[in-house]
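Every protein chain but one is kept in place in this view of the complex.
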Amino acid sequence: MKFIAVIRQVPDNEAKLRIEGGRVNYEGATLILDQMDEWGVEEVIRLKEQYGGEAVIVALGPERFEEAIRTALAMGADRGVHLVTEASLDPITQAQALADTLRDEAPTLVFTGGQQSDWDSQALGPAIAEALGWPVVTWTTSLELEGQGAYAKAKHDLDEGAEVVRVALPAVFTTQQGLNEPRYPTLPGIMKAKKKEIRKVPIAFEGKVETLEQTIQERRRLNKVIDGTKDPVAAADELVRLLHEEAKVI
Amino acid sequence: MILVVLEHDGQRLRKGALEAITRARQLNAIAGSVAGVLIGENLAAVAEEAKRYVQALYLAEVGPYTAEGWAAAAYAAQQKAGAQVVVATGSRQGRSWTPRLAYRMGAALLEDTLETGTDGAKVIATRYSFLNRVTEKQSAALPVVFTVKPNTTPLAEPLGSEGTVETLSVELPAVGVEVMERVVEQKKGVSLAEATIVVTGGRGLGSPQAFAQVEELADLLGGAVGATRAVVDAGWRPYGEQVGQTGKTVQPNVYIALAVSGAVQHQAGMNKSKYIAAVNKDPEAPIFKVADYGVVGDVHQVLPALIEAAKKLKD
Partner (left out) sequence: MAIDFSLTDEQKQLQALARRFAREQIAPVAGEYDRKEEVPWPVIEKLFEVGLLNAIIPEEYGGLGLSMLEEVIIGEELAWGCMGIYTIPMASDLGITPVLLAGSHEQKSRFFGQLTEKPALAAFALSEPGNGSDAAALRTRAVRDGDHYILNGTKTWISNGGEAEWVVVFATVNPEARHKGVVALVVEKGTPGFKANKLHGKMGQRASGTYELVFEDVRVPAANLLGAEGDGFKIAMNTLDKTRIPVAAGSVGVARRALDEATKYAREREAFGKPIAEFQAIQFKLAEMLMGIETARAYTYYAAWLTDRGLPQAHAAAIAKAYASEMAFAAANQAIQIHGGYGYMHEYPVEKLLRDVKLNQIYEGTNEIQRLIIARHILKG
């Protein structure tokens, strides 16, 4: 069986973002495998360990994405495919670009992050599903294979509540927090990853969406701190007073 | 024609549908009339309301929700209406089927937009990115599909006339997803998305029982209860209450975070609140960086005191 995780590389969430020339500037930023995609990587490694087969990483992006692929390989995935483009492409176009590669790989299932923390998009998984003509389960919180990989039983979040579904494979799944606890890439894993294959495929696609401008409006907060360690009651009273009289919100 | 996919609850149009209609009408530089499509089952009742808002209304009786079904029905409507722009609500559901539609149409997808407009023959949109920290302006040539971020747009008024109603026959794809069990949470009290006051509890509260006090405070203030992912994962609160990157985004007048450490992913769900107040025993907790009012202290002592203070305020 073959389990694919589609991943993206994003700036570290904790880092402060910088705008230069109307665009978020990545220079000097720590770039990491997106956390939501990491749950996908952990899941395909787990599935491979449990059911046998291959865990494959697929990424579409500039050359620097290779670091994120290596991180996934260091976690335990077997090999990678890197569709290389320096262009910034929207999720629909990316799904178009990924379709052939994913179809040729003919996996049992494809995982991708429920939402990635740079473009805040939830579209990649569903668009890939449409491209391949497969079902998609979004916000997946648990997954088990059934019937020798013919089906999967999955739990996923809805707007209000959750649902357990049975999906015919192959299918696309997008991740949700709680799906698993990603393992660290280990030191031996990092050393082994050096030798694992990353197949590079240069692509040329034109996106459908143009980003005109990015700005940060950091809301200047009052940052008033009240000490509630010695007299919690007084602190609570003060907070309520401030919210009522100063902020006028209660 | 601009096509709007109208979200409804089986009886009435949802607020999101009325916001979407407003947005569609704003694009009159591209097309002068707005069509709507209702998707689901037993649509007759909602159709009565819906036809008063659009020039043309399509009905697609396809049964209970599936992403493939909704995308297929929306596509059928789009084709029938010859619409170059399709508008839908940016609910989780909406954001799950609209990419399928966009792909099939070969259209540009603009997600969870705050504002939309036109620039010549292009659609321009404003939206958030980087965990709601960056505002970006995007443009796309037709055809375009976009979703509307809830609670950003005034609700449309009825037109004063009734649109034509047409039933669509939709070729449903074989759906590979079989629903085995659905846990739908009963919404109690004020809904998060509409609340002007949100009181959120984090894992530091220690137990599900402690949330009774969170509920009490929310009730007294007339607000909704929120939760962090950790709390939802622990089974203390329902999924629908989760605020954050992987949950809901809220924009109340005041967001009160109790024993919430304030990781960036949680902040993404509330950093646009007008005011943020926090209670946490760790003065280094990230939440204090984004709080207007922060109380450093033990939430188990501060929360009961907040309840008392709120009671006094009411009187």
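For reference, chains read A and B in written order, and residue numbers begin at 1 within each chain.
Rule of thumb we're sticking to: contacts are C-beta pairs under 8 Å (C-beta built on N, C-alpha and C of every residue); 3 or more make two chains touch, one makes a residue touch a chain.
Keep in mind that what you see is a predicted model, and the values were worked out from it rather than measured.
K.L.:
Give the residue, chosen from A:Val6, A:Ala74 or A:Val209, that touches the chain omitted from the document.
P.N.:
A:Ala74
K.L.:
Suppose we count only contacts with the excluded chain; which residues of chain B make the list?
P.N.:
Residues touching the hidden chain, for chain B, are 282-284, 289.
K.L.:
Tell me which stretches of chain A touch the chain missing from the display.
P.N.:
Within chain A, the residues that touch the unshown chain are 30, 32, 67, 70-71, 74, 184-191, 193-194, 223.
Convention: only the chains that are shown with their structure count from here on.
K.L.:
Could you state the distance in Å from the CA-based centre of chain A to that of chain B?
P.N.:
21
K.L.:
Report the residues of chain A in contact with chain B in the complex, numbered from low to high.
P.N.:
Interface residues on the chain A side: 11, 13-14, 17, 19, 24, 35-36, 90-92, 95-96, 114-115, 117-127, 129-131, 134-139, 153, 157-168, 171, 176-178, 208-219, 221-229, 232-233, 235-237, 239-244, 247, 249-250.
K.L.:
Under the touch definition given earlier, write down the residues of chain B that touch chain A in their complex.
P.N.:
Interface residues on chain B, with respect to chain A: 67-68, 71, 91-93, 95-100, 102-104, 107-112, 124, 127-141, 175-185, 187, 196-197, 221, 229, 233, 238-240, 245-246, 253-254, 264-265, 268, 271-272, 274-277, 279, 281, 283, 288-298, 301-303, 305-306, 308-310, 313.
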